[in-house]
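A single structure is presented below for examination.
Here the complex is missing a single protein chain, while all its other protein chains stay put.
Naming follows writing order (A, B, C, D and E), and every chain is counted from residue 1.
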Amino acid sequence: MSKLVTCIVCEGKIQVSDDLLEGEIIVCPDCGSELEVVSLDPLTLEEAPEVQEDWGE
Amino acid sequence: MSKLVTCIVCEGKIQVSDDLLEGEIIVCPDCGSELEVVSLDPLTLEEAPEVQEDWGE
Amino acid sequence: MYRAAVWGASGMAGGEVLRILAQHPSVEVACAVSNSKKGQFVWQVHPHLRANFSNLAFCNTDEGLSTAADIALLAVPHGTAVPIIESCLKKNMKVVDLSADVRLSSSKDYEAWYGHSHPNPELLSKAIYGLPELHRDDIRDAVLVSGVGCNASCCILGLYPLALMGLIEEARIEVRVGSSEAGASPTIGSHHPYRSRTLRVFEPFRHRHLAEILQELSLKESAVTLTMSAVEIVRGVQMLSHIRLSQKMSERDIWQIYRKAYAGNPFLQLCPAKPAHLRFPDPKLVTGSNNAMTGFALHEDGRRMLVVTAIDNLMKGAAGTAVQAANLMLGLDETEGLTMMPVYPV
Amino acid sequence: MYRAAVWGASGMAGGEVLRILAQHPSVEVACAVSNSKKGQFVWQVHPHLRANFSNLAFCNTDEGLSTAADIALLAVPHGTAVPIIESCLKKNMKVVDLSADVRLSSSKDYEAWYGHSHPNPELLSKAIYGLPELHRDDIRDAVLVSGVGCNASCCILGLYPLALMGLIEEARIEVRVGSSEAGASPTIGSHHPYRSRTLRVFEPFRHRHLAEILQELSLKESAVTLTMSAVEIVRGVQMLSHIRLSQKMSERDIWQIYRKAYAGNPFLQLCPAKPAHLRFPDPKLVTGSNNAMTGFALHEDGRRMLVVTAIDNLMKGAAGTAVQAANLMLGLDETEGLTMMPVYPV
Amino acid sequence: MYRAAVWGASGMAGGEVLRILAQHPSVEVACAVSNSKKGQFVWQVHPHLRANFSNLAFCNTDEGLSTAADIALLAVPHGTAVPIIESCLKKNMKVVDLSADVRLSSSKDYEAWYGHSHPNPELLSKAIYGLPELHRDDIRDAVLVSGVGCNASCCILGLYPLALMGLIEEARIEVRVGSSEAGASPTIGSHHPYRSRTLRVFEPFRHRHLAEILQELSLKESAVTLTMSAVEIVRGVQMLSHIRLSQKMSERDIWQIYRKAYAGNPFLQLCPAKPAHLRFPDPKLVTGSNNAMTGFALHEDGRRMLVVTAIDNLMKGAAGTAVQAANLMLGLDETEGLTMMPVYPV
Partner (left out) sequence: MYRAAVWGASGMAGGEVLRILAQHPSVEVACAVSNSKKGQFVWQVHPHLRANFSNLAFCNTDEGLSTAADIALLAVPHGTAVPIIESCLKKNMKVVDLSADVRLSSSKDYEAWYGHSHPNPELLSKAIYGLPELHRDDIRDAVLVSGVGCNASCCILGLYPLALMGLIEEARIEVRVGSSEAGASPTIGSHHPYRSRTLRVFEPFRHRHLAEILQELSLKESAVTLTMSAVEIVRGVQMLSHIRLSQKMSERDIWQIYRKAYAGNPFLQLCPAKPAHLRFPDPKLVTGSNNAMTGFALHEDGRRMLVVTAIDNLMKGAAGTAVQAANLMLGLDETEGLTMMPVYPV
């Protein structure tokens, strides 16, 4: 019910469910990048723009 | 090789060796008081004056 | 392995529940509920837990309610726990509610202290106040146990030996608290430039936790004031109680009273009287542990007394005591998962 | 320009005297005495003063005594001031002694609190307790004035309005202190890993400063306890006094009493009752200034009262009050050189 | 007496402008503008200013614009200053704008660093970068002066002597900042439990203030990285610059270069090389003052160098420098109102 995809930032393995949807955002548990599924066939990921909480100064 | 004596401050039990000496200082592990053995027969303890490290202000 | 559902898992107390359960030998996390963080990994909110929960994500209320679990630990804000308690009980989960929703046994008291009537007073009569040191046996048999107020538990643990003997004629209680007590959400009062190194006296005479203290110690409000100050620590509560005893006592008597009351309570520790700098406990000494330390001094007049107690508010004052209660409810040894050493100095 | 000899100039309070005099419009530093640092530049010990005293070096006792000056400010340890006082008076200098050597007017009290008889009891009858708020006129005419205990002055300033009216039946005083109070020499208790973030209760019922408090407020010891805690600040003293009033009062009455007592005292400030978070003063609000802030709350029973006062121990609690007294002794305006703003937040 | 309108008066930098003006001998506060606090007394937001501004209330934008004033000091957020500048200039007020709105002289640079085109590029060519140490004469004649980035001013003051000589081949700059830098509004990052004792590296290579640094030091971005860390202080900025010099230098040379560059700048101080613990400045040494301290060490290879500079971000990094510029614009002595001593230790 789940498969592995490779993170485009760190090449870590991401477990995703089989019913992945186009436009879905997945998070790489290794590097934390948010990746958008821009196409399913072939599976293509893009880094999603980051929405930041205010941790700077 | 050890016996129990009763602390005069807190009534806690203090384990002391059998060869306790007059003038010896023992410390109660419960209340921390330093007790001087002022006589052995009968066993008589007195609170020893405290030497303080500098923890106040 | 028992399974625990953790509610309010994105919060300060909820994070501490997770920190404990990460190494609990007999209880594992069934789900971590947070509506605002749903879908995020737990480590995105609690980065110190990443090695332990690398793939656990927060779920929302619906998912939480449909996850099988033996017990639910609710670390949600006061006033929001009752519906969750009701749902969990219906699903035959046991519940420990860290909020104040079921701490008072009298609905009249609840109304007096919280300013509105209780939404489900039946729960109040069913719930046990979750301090094992006072209600160990009742907790073992309970399905619903309240958590404890962090300030309240500090005060109760320090004073119950005297209260049991009817010795408290008057108590002027000072409580000093760290910033984690107020939870994970920023406010103007928690803003670092203002909160840092503050000595902020924010309640002169009373605080909601006083209700629990009076209930558990069987004291009258007219005999007690509770002054609260925020100080420069993150974790930690310290109580200083200036007591007027109802009768003249000797130091030896007081030792016996505390020793007897604390016997058999694995997390309660009495401070030595000497050396003097160790007589009163500093919260620094219990950081990260489930310990509660108490020290006292009796005035030479035999009637005035100072009692000081220190706990880590997130542990013995919240998550630690909650897990301790959960252990009892699940038939486990009370200390399971709670024997971590204090970290000192820090 | 008057000339002031600063003794104990390498210490914590002495450094603060120098910081004040660096910008005093009418008083300049004649010499800075330190035997252990003799010959070193003042800025090697007090690097923050480098721009102001780029070439001033510490001198030793002999050099200090042979330097012409109008007034001597002694920031030397308790027990070492008397011979210096004697020498300075002989040379017709006026003297403000920050130590505790001449704070008590009764040699009997001195012996009781300090454990040995006073080496020169005549000085005790000559010296004025150097709190201008209580002894302004006497200070103007004095040649010998004591400084104030930092904890004592905080307590006295907060309580004298009530004491003057005979309203204090009982006072349980909590004092919280910063680390600069203990001076410039390291001890195990001031070692950062242990001192940092401590909540160290180091005196349960009394402290030497209590002698001054009782003397200045005309209170009996049986009515007062003084509990001392070290907390995570460097500068600052905060007093919380839990008072039992001798008669029922209204809030309005208390306002009048404080307002009247504080009138004409340029450094005393009353806190507003609202907003609630400003009711009690935080030492953060007076850091670096000579201000003393006081706030209070009256319990609804009209008998219990909480008074809170905050000062900067090095300023109003030591060097600031000493210079204020020196100003009066030299016929200057009391506030000269002392109007610096508090630095907040810091 | 000149009159200054203070905008953003409820904020962190605005509060510091008020703290300075409270004792400025030649400039008084005409109005304190805050829309969100309009009608409240200034001391309700800045309780440390109560004795100085007991009756001053915040006014709103309209009231601010209709209050007569010689100069306006704007401590408003980046992106909101331009319309206020325009209105004030139209009313013939001079303006010092502490925000970043007119710090860059090139509109192209502005667009590159701030991500959108500047709303009024004419202002950029009119405005002088408000660091008197670099642009004293231009500021005297200006009607519009920018304030300085706190991190930027710390870096520029520490490095301009080397930059003027073309000596900086590469600079790896570390900046450590206190929590007051981020202003008066709480965020998750300023929440005390998380902000307290943090060592939070929040920018690895650049920060918007780098734009000002490059502009003022005439450096290329490829030669400079700027790493930012939040540390446990409230006030203070410290720069550590690891420099690769473009040619081999001797320590003597460096001393001459700094001495010459700093001459005539009343707030710039060079640290001694010995004793070693005073070689590099700690922000602790400048707290509450307008001082900037710089120390350096040259590696034995003559090419590697460490330069450290410390300021109080609210003073020399914001309000202090702004008032210094205002003094120049009003024809006053540059140091008026700015000679307060640092408070140390604190």
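Just so we're on the same page, a residue touches a chain if its C-beta (ideal position, glycine included) is under 8 Å from a C-beta of that chain, and two chains touch if they have at least 3 such contacts.
Because the structure is predicted, anything quoted here is derived from the model rather than measured.
Q: With the missing chain put back, one of E:Gly11, E:Gly64, E:Gly288 or E:Pro345 would touch it. Which one?
A: Of the candidates E:Gly11, E:Gly64, E:Gly288 or E:Pro345, E:Pro345 is in touch with the missing chain.
Q: Give the residue, chosen from E:Ala57, E:Leu164 or E:Ala297, that touches the chain omitted from the document.
A: E:Ala297
Q: Which one touches the absent chain: C:Lys94, C:His118, C:His207 or C:Arg235?
A: Counting the whole complex, the residue in contact with the absent chain is C:Arg235.
Q: Against the chain that's been left off, what residues of chain A make contact? List them.
A: 9-12, 28, 30-34, 50, 52-53, 55-56
Q: Mind listing the chain E residues that contact the chain we can't see here?
A: So the residues of chain E touching the missing chain come out as 172, 174, 176, 189, 193-194, 196-202, 204-205, 222, 225, 227, 229, 231-233, 236, 238, 240, 242, 276-277, 279-280, 282-284, 297, 299, 301, 304, 306, 308, 310, 345.
Q: Of the residues in chain B, which ones touch the absent chain?
A: 15, 27, 29, 32
Operating definition for what follows: only the chains that are shown with their structure count from here on.
Q: If you apply the touch rule, which chains end up adjacent to both chain C and chain E?
A: A, D
Q: So chain C and chain D: same face meeting same face, with over half the numbers shared, or different?
A: Copies use mostly the same positions to touch.
Q: Copy of B-D's interface among A-C, B-C or A-E, judged by over half the contact pairs being the same?
A: A-E
Q: Find the chain most remote from chain A, comparing centres computed as mean CA coordinates.
A: B
Q: Counting in whole Å, what is the centre-to-centre distance of chain C and chain D, each centre being its mean C-alpha position?
A: Distance between chain centres, rounded to whole Å: 40 Å.
Q: Between chain B and chain C, what is the separation of their C-alpha centroids in Å?
A: 37
Q: Between chain A and chain D, what is the gap in Å from one C-alpha centre to the other?
A: 63
Q: Which positions in chain B touch two or more other chains at once?
A: 53, 55-56
Q: Residues of chain E that contact two or more other chains, please.
A: Within chain E, the residues that touch at least two other chains are 179-180, 187-188, 190, 234.
Q: Can you give me every chain pair that touches, using the contact definition above?
A: Chain pairs that touch: A-C, A-E, B-C, B-D, C-D, C-E, D-E.
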